[in-house]
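Handing you a structure now.
One chain of protein is taken out of this complex; the other chains stay put.
Order as written gives the chain letters A and B; numbering starts at 1 within each chain.
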Amino acid sequence: MDASAPPPRLRLTGITKRYASVVANSGIDLSVGPGEIHALLGENGAGKSTLVKIIYGVVHPDEGEIAWEGRPVRIADPNAARALGIGMVFQHFSLFESLTVAENIALGLGAREGIGELTARIEEISRRYGLAVEPSRHVHHLSVGERQRVEIVRCLLQAPRLLIMDEPTSVLTPQEAEGLFDVLRRLASEGCSVLYISHKLEEIKALCEAATVLRGGRVVGGCDPRTSSEQQMAELMIGGELPVAHRRAPLKEGRASLIVANLSLPADEPFGTHLRDVSLTLRDGEILGVAGVAGNGQKELLAVLSGERRAPAADAVRIADVAAGLMGPAARRRLGLAFIPEERLGRGAVAEFPLTENALLTSYQHGLVRAGMVRFGAVEAYARQIIARFGVVAAGTQAQGSSLSGGNMQKFIVGREVGTNPRVLLAAHPTWGVDIGAALAIRQALMDLAAAGSGVLVVSEDLAELFEISDYISVLSGGRLSPPRRTHETTVEEVGLLMGGRMAGAARQHEARGVVDAA
Amino acid sequence: MRLSLLPRERPARSMLWLSPVLAAVLSVIGVTILFAVLGRDPIEALRTLFITPLATMDGLTELGLKATPLLLCAVGIAIGVRADVWNIGAEGQFTLGAIFGTWVALNFGGAGHWWLIPAMLLAGIAGGVVWAGIPALLRTRFNAHEILTTLMLAYVSIQLLGYLVHGPWKDPEGYSFPQTRQFEADATLPVLVAGTRLHIGALFALLSVPLGSLLLGRTLMGFRIRTVGAAPAAARYAGFNRDAIVWFCLLVSGGLAGLAGICEIAGGNGQLTPVISPGYGFAAIIVAFLGRLNPIGILFASLLMALLYLGGEGLQVSMQLPIAVTGTIQGMLLFFLLAADVLVNYRPQLQVARRAGAVHHA
Partner (left out) sequence: MHELGIAVAIVVATLRAATPLMLAGFGELITERSGVLNLGVEGMMLVGAAFGFIGAVVSGSLLVGFIIAMIAGAALALVFGVLTLSLMANQVATGLALTIFGVGFSALVGVKWVGMPLAGLPGAIWPHLSTAPPLVQQMMLIDPIVVIAILVPFAAHWFIYRTRGGLILRAVGESHDVAHALGYSVLRIRYLAVLCGGAMSGLAGAYMSLSYSPMWAENMVAGRGWIALALVVFSTWKPAWLALGALLFGLVTIAQFQAEGLGVAVSPNLLAMLPYLATVIVLVLISRDATRLKLNAPAALGRPFHATA
């Protein structure tokens, strides 16, 4: 290395990490310069999370070297990482709900300073970077955007020289994301390096000056995102040409199959969201996308639609012209409802059960049970049919739910729900965390179902996905649902503003300020 | 070098059945050490504990007699635990079953009614159902957890039994012993093997095995139970009513324990005394786990546990060891089982802390 040039802030050489059945990282080399915003790109399962956990000391590599500012180091645990000057903002925030902002920050600092002193320092940093946080508030009262600001403030308090951001914008509105980028650019200009993990290519193009692409646990290439096209980066990520879903024919106006009328429902969980005056109509043959940042009432809306929670009145939810608000999930399924829930293992499927019993889970009303006895032969056949039709990779129908990859489990669940020929299908974050191939198959299944005349309601945080498959888009924010807009008549910006809670004529109940207006 | 546990990709089916065997072997080793510490000849003690009771026909029927209440209670407990419903107060339902059945026997016995025994058995079941119904109501209506309520009611039931045999039901001709009148001959359960005490209650216990297996493995109800236990959110999603499952499990389990209670009295002493069980209801929890919450496994586990009771009595008589040895061994067995169970889901591996080429200190 040229003696006059400063050493890279962080250099990884030949990092390898094996788990029982997979090699998560294999011989990874990575170098991040001072003040550089470096993107780490890759599909789900490419090994990004393992790699950043290694850098942050949560996981220890089996092989390889880590050099910090030119010196080899061993990062024993996160405390050691922080001592070096490495800060990390986790994808699923590492905050304790029942504690205050200041207590959370104190825990993350590992320093023995009093809460009073700390509060003053928090306020100072928050002013300097325009990251509004209130030290004495409990985290469970905060919106996701605010939580992220708490995490960032916690990192900045340690004057980090490398900041790791793991999928930071997945929980932000597009406008909030812009605000975050401003903060990151400012940090970089002050000399702090940023390792930015994402699979959103447009963001990386806008923000990063270097990129390392991972696939299957290996580095498959690097590029300068400012000069590479999104197409090139995507093909590097998936190692082939980008597949395209077949768009279906424009819809004809169908009959209303799901009607929600002026539904208000208090939260049933300590930190839940109240639904406020929600109305929607879903027609046969159409896909309605519900956009919004998680935690704005998605869980509550889906629960009251699926029947896991009862509506206050029978008329509040009508399925196939029947007042179904007071019915449970089984009765609603008899009306032709099917539901792909957000959580796969533990809700959509049982980890300990074989695929046969997971097939039975929601289709027991479709001739698979006679006189109280399960017809295991028929169940077996149904499971085999789902596996074949959706190309589920599994070791047969007796394979346990937990043995499938996320994408294959989701394909199985989608197959099971679609297989009951529902009149109305609810889908919550249907492609979250699955690989591109599975995501494509799932979107195709949803579009095919709509083309065959069913109504499909998709709740998702992925705006690109909603714009691709939906006929209409509504936005859920603070428990309120915006009126639907035709997808081709609206824009990402408009939807983003609605996600931020700017709803014409609706008083904002929910705290959802972005980084932008705090600055 | 250190031992670490790596999650298995899928639970090892073989370990599911090997683990109880491993636990039993470890317990025998533990027991041997225990006897040595107590200053007794371990070989002699082990023979008294495990071999002597099985050497005679009489011993074998006594084994069946002791396994009967354990099996009935444990099948019920296991059905509950499969649904994450913890009925740990089977002892209480057992006691109430004995009390209800005894009421029928004391009031209608001696008249030669053909329906007396069936009525007693039904009353016993009803007693257990009532006593388990209270926690079911408290759980479904008021969210009070059944672990504590069933257990508290077990303590209450023992006091209730004490009250009855010291008070209103005390035998006036019993020389002021706290006990009820002896049952009439027509209120005593028929024996299966002439000249022994093994009664028809053992048949009910045996019957509970295939019925329990059928319920859990083949019926929609069993599927519901297992789903609620394995993944409550999945059960809610599938539309399985949790409260109904809680009621079902507690009532079935209470009914079985109640049946065990009246069988124990009507097939044994033929009268209520302040202590009617050496803790069958609690030991049945161990039996349920040892049997992998599976009725067929529970059949074998109940025989093993019955053997411990019999052997423990033998130790008391022949080696003057306190009966508490039985409880100690039972607890030890469950400890070893729980420890061995880690191997079902995890694979032990000796790891060398740092390999060649590993990162080193700055």
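Side notes on the structure shown:
In this section, contacts are C-beta pairs under 8 Å (C-beta built on N, C-alpha and C of every residue); 3 or more make two chains touch, one makes a residue touch a chain.
Quick caveat, the model's predicted, so the values are computed rather than measured.
Though it is not drawn, the left-out chain touches A, B in the full complex. The hidden chain makes contact, of the residues A:P78, A:G145, A:P160 or A:G500, with A:P78. The missing chain, though absent from the display, is touched by one residue of B:L46, B:M152 or B:L206; that residue is B:M152. Residues of chain B in touch with the missing chain: 5, 7, 86, 88, 138, 142-145, 147-149, 151-153, 155-156, 159-160, 162-163, 166-167, 282-283, 285-286, 289, 322, 324-332, 334-335, 338-339, 341-342, 345-346.
Residue-level contact of chain A with the missing chain is found at 19, 57-60, 77-79, 81-82, 90, 94-99, 103, 106-108, 110, 112, 268-270.
Following the convention adopted for this analysis, only the chains that are shown with their structure count from here on.
Only residues 6-11, 218-221, 223, 226-227, 230-231, 233-234, 236-241, 347, 355, 357-362 of chain B touch chain A when the two sit together in their complex.
Residues 19-21, 61-66, 68, 71-75, 306-308, 328-333, 339, 341, 343, 345-353, 357, 360-362, 364, 369, 372-374, 376, 400, 402-403 of chain A touch chain B in their complex.
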